[in-house]
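All protein chains but one are shown in place.
So, chain A:
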Amino acid sequence: MAAGEFEGGKPLNGLLNALAQDTFHGHPGITEELLRSQLYPEVPPEEFRPFLAKMRGILKSIASADMDFNQLEAFLTAQTKKQGGITSDQAAVISKFWKSHKTKIRESLMNQSRWNSGLRGLSWRVDGKSQSRHSAQIHTPVAIIELELGKYGQVYHAHSLPALHLLMLVFLLASDLSHHFKPH
């Protein structure tokens, strides 16, 4: 089936969306058969497979190089001229898709490359003077900070680790902070 027999327009846009969800945003359950039956039901599986691979490859190349609009135009034009490449209709759909989804895809790529936990939430409270049962001393105001740490992408997997809760960091703030942070 020639490239031109695959519709551009809405089905291709839907396909690119699904590919982005699968490749970059970590959305589970997006299978080749699901895409074919939903978007290109009249296309037999053995013809759909190379088409899907081609679109995925194009999207990954564009994202990996973080193409600007000049690079994108040059790249897509070259793809239309190739043997077994894409049509100019398809190129137009891909171009429009990248322009509107570039930021979000880039953000997902950054998250994928972050292997430490990220900061998912921060809340705080300031307490006035306080005293404990075991000490006669009255303590100065403190800030109590709750940091919610977690790894991106794990929310999608059933066996993921829950976000780390750093409960109640006591952060002693006085007019001179430095002496609290000296190693001892």
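Here, a residue touches a chain if its C-beta (ideal position, glycine included) is under 8 Å from a C-beta of that chain, and two chains touch if they have at least 3 such contacts; residues count from 1.
By our rule, contacts and distances are computed from a predicted model.
For the chain that does not appear here, its UniProt entry gives the protein name "COMM domain-containing protein 6", which is one of "28S ribosomal protein S22, mitochondrial", "Golgi apparatus membrane protein TVP23 homolog", "Guanine nucleotide-binding protein G(I)/G(S)/G(T) subunit beta-3-like" or "COMM domain-containing protein 6". Residues of chain A in touch with the missing chain: 63-66, 109-110, 112-114, 116-119, 122, 124, 126-128, 130-132, 135, 139, 141-145, 147, 149, 164, 166-173, 180-181, 183-184.
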